[in-house]
Each structure stands twice: as structure tokens, then as C-alpha cells.
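My structure is below; once you've seen it, I'll send some questions.
A single protein chain has been removed from this complex, and every other one stays in its place.
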């Protein structure tokens, strides 16, 4: 599934850029580690889907997006959202259902969104973000803007109808849309290849006239470079593009899933291919000190522990919010039909 | 779109088989001609979608199906249904909403079906028959039968989600399913290629691991030969197969559509490629007399005129049927909630 | 005041709003050739194919892409062709469009209009005839409208396009050709305001969409017999004009709710339940629902007609209630 090769080939290393990746990946990992702790402490209330092991995709892809570009994500969206520039405090508050969460505690992890940085939402329905992203790209085209709209989804999503409809749509209208498939080998407890016919996501995209590139999704440099080209092509009027990132889900499907359906040796092996360690090795080779690299980790951990403390201390959202933002027309309170 | 070449290359002509095709195509044409007349006389009550010009697909494909194989069709399904062996009298009665129609007048043209010959229904929802056909194939596999399930749909249907989901399903479960796309260049008033990304139906099927063959759909011999191989492969456990038949819709989308959105020269040109004329030319070349060929036409016309007369004379279905076959549980009459 | 058809009124409203706001656009299958009922005829010539946009046969994408396009600042008008086909895009409407604003804590709104031609249209059979308006009244976040006249189609469609949230907009297929007076300078008609089509003292009849016209026939018949019926056209079902209905039934003491869709689980139940509760002890007769039996819609006319509530039946019911 993923390349077990942890030493990157010799290449020109952009130290500043990859240092940013390294920091960001640590921040994502630390955020999710804190979220898992919060989950154990029963302070996260709904399901959370960690992206541990997949951080290179979030970092590498989003490094190529502007703040005003659009991003649409999945149930496994913490990393993407952080990488797009969302505020970690607001995100953690959202996961804990507290006041000051991005969505005022009304959405939680599976609906994480931050419109202030162009992040238009994770989604609880597999594949639903694909058409929404195509539509955001449609708006960009209609308004004559130079933004792109990028959606990230899993390898399980490619079997849903909206995958076909959304990609066809983006190509028919030649929209500035980029589709990124995180191919982590699993859809919940099922190995994806058992339920996926044919050669996979890239071939499907190509059959719809959309150029597709496949990369090692645990190599942040490869992801970054591929994404740069694809985003650029889409932004400059070249029509939609497709990126497949091969990776592995190091945790269970949700925080509650111990993943007994796969051998631990497989997981151990996959840990050797940890994208953060690979990025660190690259930077070390390029002359960055181990101390500095370690500092990224400890800084991230400290940041996210504070983020968690902040969220823990936050109040519940005001009850009135239950009736806010339903729709402008009609009063939902009047319709409560209670005694 | 379709090959304008009306003279078939020299080949070994199976006169008996192609004579059957020729007769059948004339019967389909005559049935629809009668239906159009019925429509003009306001005796057909809902929309009808003629398949005039596409008869070679119905004939060539269904010649390779057994009576107990399953067929699922579209809104444009008269030809397929006749070719599967349905009774023309029952069909015309159905189109006129009369007693003795296949579905007792409850479905009409768009829901034409004849379970006694394995024809499980046309469909009013574009693309919906694809999943249903995959499911019938699934049942065949579960029951260990040697049937196949074949669905026919248009080139517009390949942009609907069920196309992806149904083909993926059939391949994942290696089902005895054959998918036939009638590529007639139009979806209602819209040229399909304007709304279809990428190289088209065959490439999409192949991206899902399903072998696909493209033929001139106005050449009944080519359709027959290709279908034979594909049906055989599916029947013998080879998994699903895909057939694209290039053709042209000689009439409007429905009987009510004068098709002003296309130049008449284009239609005139397409008439030169009439599949019936092409088949006749082939048989003539193989020694069949013009008289015999003409007799096929006049016999078919006579048959279908009688069919129309029979339907015209038939009574309306009994009112009680309105409440029959809703479901076994619960009485719909009781729920009429009328005074 | 101009005379125009129901279809033309819709077209005129859309064209006006598209002239007024460059962010309004329409998308659906075959729109470039005027739409299947001609309700977009000529618009592509004025607005071009980007704003009167064709679409692949991809209802889920039409709906889902419009959600994204709405979030990204445009105002899509979505054409579903037949209300039945909107069932190919329910996740996009119910799980996405309707919930996004709330679920995302007000970070976005989803201004879109979903046009769903509804209802029985001679011998269209079970997959091209449905009226499922009650479904959408049950979904928080959605507004639901069902105009019965050209003037209402003009005024309500304008409101729908200007609304900042998704509006499910049911046009009745049997009304496309209906002619009526339209004041082209009139303000948009707000949702939740019923139209008292006829004042009366003895019984109230509540209807919407095409059923208003059947009810009017019944009211005329009753008038000849000296029974004075008040006919209320709800115009929108969510919100619905509870005040107008309660005021009317408070006066007449009797209510018939009639709709084309299935009686069981239909919106008539909501109205009947609400009125029965609010006017408990003040009604002169039980509230009566006249709607379709719980059967799919047939192709053959005599069977199809079993599903229709006729003016005669409405009149008969009213007569019996008044003499009770």
C-alpha cells in the first residue's frame, strides 16, 4: 500500500518549507493526541476519526492553498482543517462541544469548519464533500476569481455515486477543482481493495478526463510537489486535477476502534513509515539539528495541551443557540409544540 | 457519432439468424409506428420514447439472451421488450392503459415489463435499472444459476451515480451481468458529449475493471456478435461485461418532441444509416429476395396494426385494480380517508 | 397588470431576479433549450449558458454542487425537472443544504431554490406524478412553497430567490398553462402569508397548489346551494399561515383540508392536528382531510382518477359537514 522506504532519495531540500511541514505535522499529531486524551476522559462527546499517520497529506496539500481557496474535508478532517490555518483552540472547543468552538459546539469533529480560512466543512456523509467542492469551484468560475476549490476524501468514497457525478461535473465545466484521495487502505473495518473494482482512484479520474497523479502520501515532499503542480494547473484555468496519496491509517477507524481486524505486525511495520519521522530524517540530513526537530515536537505538545486545557475550562454553549441559525424564515421556537 | 457507412464489409452471413433480426427489427419499427399513430390519435396517454433507428441493438443483444435471463431497460424500452419475447398485444394494451396490458395498465410505456419472459422492467428514472440489474445478477450468483442479467441504458445515464455504483458492485462480486450502453448522441434535447467528461462509457467501464467493447450499433451483425461473446463470458463465470453501441435517435426524444435543436440535414444523413436498411442490404447480398424482405415489412405492419386495433377495442382496467398490489400488509382502501 | 401563464410568471420572476443580482443563476438538464416545460424558454439568449446552465443527468451533483456554489457566494436556482427525480439527491438536500448553516454554527448560509415540478399530469404514472411536499416540511432548515396562480408563482419565486436559505419550490405540472393577471411591479410575496381566495362563513377549505382550483370549483357549487365556504390558499407550507387558518376556522367552525398527495403522513395531518388542538371545543364538526389513498399513481386514467380528490367530493363533504 505505502512505500516502506523511509529514506528519501537525495534531492534539493527546501529547508524552510519542510521545517514548516514538520512543525505542522507535529501540531496535527499533538492536536489529535490531545483529542484522544480528551476522548478517554470522556470530554469528546461524539466519534472522532484520528488522522495519525496521514499528516503529510494535510501538510503537503494545504501548503499550496491560499487562505481564500476553498477546502472541503471528510469525517477525518482535523489535520486538513489545522493545515488550512484554523485556530486550534476553536477546534478543540468544538470537539468538546463548548462555547467558542468554530461552530459554537453545534457540529463537533465530523462537521469541523472554519470559513474564515476557507475551510467549508468536514462531512459526516462519505463522498458528499465532492459535489459541494465542485460547486464551490463552479462559483469561483462564475465570479471570475482565481481561487481553487479542493476536496479531500478517502479511498472508500470512490465507490459512491457522487464521486462520479462530481468529477464529471468539474471536468464538463472545466472548473478550478482539485480532488485528493487519501488512500489509506481501509474503509472503517473493511480493506478497501476488497470492495473496489478495477485499478483504483487514478484510473477512474482519468476515465473522466481528469489528469491524475499518484504519490507516496507519507512523503510530505512528494505530496507538496505534486499538489503544487496540480493546484497551479487548476488555478490557471487548466480544469480539474486529481491526486492520489497512498498512506496508512495508524489508528483505528474511530477513537473507539481497536482495529482487531488487522494484524499488529502490519501496523508495527506501518509505523516505520511514519511521515513525521521521514520528514525529520530528511531535515536532519539537510543539516537541521535534532534539538530543533525535537523542539517542534515539544512545542506542539505544549501548545495542544494548553489548547485542551482551554477547551476543558470553557462553558457550554448558551441554550439559545439551539434555536439560532436554523433559517431566516419561520420561528423554530414557536414550533416546538411543547406544553 | 455513428458510422455513416451503410455497406457492410464482406463476411460470412448467417442468413437464418439475420433474417430473424430483420423480421424482429421490422416488428419493433412497426410496433412503434403504430404507437406513434396511437399517440397522434390521443390513445397513448403518457410520454412514449420511440427507439426508431436503434432497433439493431434490441435485436442483436436480445438474440443472445435466453427466456429465463433477466433484462432491465430504460424509458426507451419497447424494442428491448419485444426482442426479449414479450407479447405485442399486451404491450400495446399497456401503452393505451387498457385491460390485459402487461401491467394491467398501471405502468404504461415507461414501466413496460414482462416477467414471463424475464423482462423485469423499463424504468422512468434514468440509470436506476443499472443497480437493479446488478442485484438480479447477484441473485443469480447466490442461487447458483447459469442465467445472466443484462441492462440497457443510454449515454446520458453514464453521468448518474448509480452507473458507478452498479458497475463497481457487479465487478466486486464478479456477477453475471452485462451492461449495454445505447450511445445515441442525445439525452433529451442535449447533445450528450457536451455534458460527458472524458473518453466515454467504455473507458469508464474499464476503469472499473470491466472489459468493454464498442460496436456500430446500427449494424445488427456486429451487435449480435459482440453481445454473444460478452453474454457468454458473463454466463460462464467471467464476471461482468460492457458493450457500447453507437447509434442515432432518428425521432425526437418523445413522441411530442419535434427536435428543433438539431439540423434536419443531420437527421437526413442519419436515416441513410438506418439499421433495418443495412440489414436488408446484407441479406439481399446474401441472396435473400427483395420480395421476402418486403414481406417482413408488410407482415410486421399488418401484425402491429392488428395489435393496435385489439388494444383500441380493449376495455379500461377494472377500478378495483387501483387498490390491488400495493402491498400485502394494510388495506389502502381503509386509508382513503374520504367522506 | 399583465396576463401571463404560470410558466411565464416563473420565467419572468427568474429573469427579473437575474437582472437584479448577477450572482443568481439557474442550473438543470436541458435548460439551454428552454427546460422540459418551456419554463426557461429564451433565457439562455439573454443570460448566456453560464447563468442558464445545462447539466449532466446528475441530480446529486446538481443539488450538491449548488450547495457548494451557494456557500461560495452565488445563488443557484436548481431545476429538478420532476419532483420525483429530486429523490436522487436527498442526501444533498436534507443532510447538506438544510443542515449546513446550523451544523456549522452560522458560519455559512445556503441560499438556493430547488424547483420541483410536482403532481399528477395525465398518465405520467408512479415515477412522474408524486407530491411529497409534506416530507420537506418535516426538515428543519427548509422553506416549502407551492403556488397556485401565475401571480403567486411570480411573487413567491422572487421571495425564494431572495431568501438566504434553501427553499423547496413546488410548481404544479398541470398549472403551467394557466393564465392570470400578474402585477410585474409587485413586491415579492412573503412566505407564511396565506391568500384568502374566497371569504365565507359556513366552512373553511384549506388547499394549496393545483388543489386550490378544484376547491374553488367546489366553493362555486356550494355558493349556488347557499353554502358560504371560505377558501384559503396556503401558498407556503413551511412556514404556514396558522393565524389565517385559525382565524377562519374560529369563524366558520368547520374545516376541510385537501391536498393531492397521500393522506397518511400528508401535510393535512399537521393542519388538522394543529386546528383540532387550538380550537378544541369550538369546532362544529371534526376536521376532515380529503387527500389521496395510500396507493401509487396509475397510468390508466380511471385508476389514476381514484387518487384524485374531485371538486364534487369536496362539495359533498362540505355539504355533509354544514348540515351536521
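So that you can tell them apart, the chains are marked A, B and C in the order they are listed, and the count of residues begins at 1 in each.
The definition used in the following text is that contacts are C-beta pairs under 8 Å (C-beta built on N, C-alpha and C of every residue); 3 or more make two chains touch, one makes a residue touch a chain.
What you see is a predicted model, and the numbers here were worked out from it, not measured in a lab.
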**Asked** In the full complex, which of A:141, A:160, A:246 or A:278 touches the chain missing from this view?
**Response** A:160
**Message:** I'm checking contacts with the chain that's been left out. Which of C:12, C:39, C:107 or C:134 qualifies?
**Reply:** C:134
**Request:** Extract the touching residues of chain B with respect to the undisplayed chain.
**Result:** 70, 72, 101-107, 111, 113-115, 120-121, 123-125, 128, 130-143, 149, 161-162, 165-166, 168-169, 172-173, 321, 324-330, 332
**Message:** By the contact criterion defined above, which parts of chain C meet the unshown chain? Give residue numbers in ascending order.
**Reply:** 84-85, 87-88, 90-91, 94-95, 98-99, 102-103, 125-127, 132, 134-135, 137-141, 238, 261-262, 264-270, 272-274, 276-278, 280, 283, 285-289, 294-296, 298
**Message:** If the hidden chain were put back, which residues of chain A would touch it?
**Reply:** 45-47, 94, 97-98, 101, 103-108, 110-111, 123-127, 156-157, 159-161, 187-190, 194-196, 261, 316-317, 319, 321-323, 326, 330, 332-333, 335-339
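The criterion applied here is as follows: only the chains that are shown with their structure count from here on.
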**Message:** With centres defined by CA atoms only, which chain is the most remote from chain A?
**Reply:** B
**Complete:** CA centroids of chain A and chain C: separation to the nearest Å works out as 40
**Asked** How far is the middle of chain B from the middle of chain C, if each middle is the mean of its Cα atoms, in Å?
**Response** 36
**Prompt:** What are the residues of chain B that contact at least two other chains?
**Reply:** 159-161, 194-196
**Message:** I need the residues of chain C touching at least two other chains; which ones are they?
**Reply:** 55-56, 58, 60
